[in-house]
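Only one protein chain is missing from this complex, and each of the others stays in its spot.
Labels for the chains are A, B and C, by order of writing; each one numbers its residues from 1.
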Amino acid sequence: MVSEAMPARVSEYRLRRRVQFHEVDSAGIVHFSWFFRYMEEAEHALWREAGLSIARPGAEVGFPRVSAGCDYHQPLRFEDVFDVTVRVEAVTDKAIRYACLVTRDDTRIATGTLNVVCVRKGPDGTMKAVAIPADIASRFVVAD
Amino acid sequence: MVSEAMPARVSEYRLRRRVQFHEVDSAGIVHFSWFFRYMEEAEHALWREAGLSIARPGAEVGFPRVSAGCDYHQPLRFEDVFDVTVRVEAVTDKAIRYACLVTRDDTRIATGTLNVVCVRKGPDGTMKAVAIPADIASRFVVAD
Amino acid sequence: MVSEAMPARVSEYRLRRRVQFHEVDSAGIVHFSWFFRYMEEAEHALWREAGLSIARPGAEVGFPRVSAGCDYHQPLRFEDVFDVTVRVEAVTDKAIRYACLVTRDDTRIATGTLNVVCVRKGPDGTMKAVAIPADIASRFVVAD
Partner (left out) sequence: MVSEAMPARVSEYRLRRRVQFHEVDSAGIVHFSWFFRYMEEAEHALWREAGLSIARPGAEVGFPRVSAGCDYHQPLRFEDVFDVTVRVEAVTDKAIRYACLVTRDDTRIATGTLNVVCVRKGPDGTMKAVAIPADIASRFVVAD
């Protein structure tokens, strides 16, 4: 996934996406749990834009979520095309905070946040928060 | 689902659940989006305890989420048995707020909130917030 | 979704897709249940290519699956880019049969089938198989 040329540092990514049938519930709207997956899909696309994979095979660190939230303003329906914009809100020693916005054309659909922390996995499976490796942290810039 | 005898009014429900394989991600822990489904499963079990279905066929009103959030304290893994406790935090004219707690034995796994609003669906599919019908609202009591 | 000009009749569609994190299980490969969703996503893209929606709001008929199957040849992993090709194998009075092929570059990943039937929903929710409306059936041609 890493291109030869050094990728630019990133602070924001907009993912275009279409609502799939299996994401819609019996009320005819996207089930609320899907918005957390949409936000994460955009986050991972942001990492790829930075020349990174958030879950590289053999990686010593991982990035589980420590909190997530979403406010739902308008529903999405089957086959709607929408955008998920993820922005880097803060990068600290061990954590990254993202703000997310879901829109369909000019309509605000949802707003959310993801807080992820860098962890190292012990041999017994326990996870310990550690500093984000410099070659990862250096790729992200807080959005204006 | 409604028994002959009037069900008790409800304020809290504890759902016991086991982690399924398809809920676990490649880091070996339950994917964060699943906690929102766990909370909703407990909410719907609370409604059944009250003699209600949150999505009765032919119902004139529905209960979409307007916001949801979760803090993740410890991971859950494949085949873990855990509890999801949902508590009614507030019942207003048109909305219900729940607080949720996920535990595995004595370990706090996650805490979350769900805010749902009562809506009536128009013929064009638009949803308008309306008062919770009295026969529904009367079944819920705010937890101590 | 319907363009002014009559869309071409369709017999095959190839959908390009990337594996998302939440689709990967703890063995590090896409969970087998996801291939059925991948096949359905390609099917619905085929319908759009034909100027149709498989679940148009207010439609009198629906297209539930009566059988589905998949053979898994090679695994897909996080961030793999792959193609899902869906082909119309048979169109009868009330049913459509698709053959599906999942590939990553030149590697055969999976092969599957979907059999869907046209139904009309009764007022009590029961579904009865009926003839596929002519304006839908006429858009599909069996692939060579």
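By definition in this document, a residue touches a chain if its C-beta (ideal position, glycine included) is under 8 Å from a C-beta of that chain, and two chains touch if they have at least 3 such contacts.
What you are looking at is a predicted structure, and each value in this text was computed from that prediction instead of being measured.
Of the listed positions C:Arg77, C:Lys94 or C:Arg120, the one in contact with the omitted chain in the full complex is C:Arg77. Contact with the chain that does not appear here is found for just one residue of A:Tyr13, A:Phe63 or A:Phe78, A:Phe78.
Across the interface with the omitted chain, chain B contributes residues 1, 20-22, 28, 37, 40-41, 44, 48, 53-55, 57, 77-79. As for the chain not pictured, it touches chain C at residues 26-29, 32-34, 36-37, 40, 55, 62, 64-72, 75, 77, 121, 125, 127. Residues of chain A that touch the chain left out of view are 21-22, 24-28, 31, 33, 57, 78, 125.
Operating definition for what follows: only the chains that are shown with their structure count from here on.
Chain A and chain C touch with mostly matching residues; of the residue numbers seen at this interface, over half occur in both copies. Centroids built from CA atoms put chain B at 25 Å from chain A.
Work out the mean CA point of chain B and of chain C, and you get 32 Å between them. In chain A, the residues that touch at least two other chains are 28, 37, 40, 55, 77.
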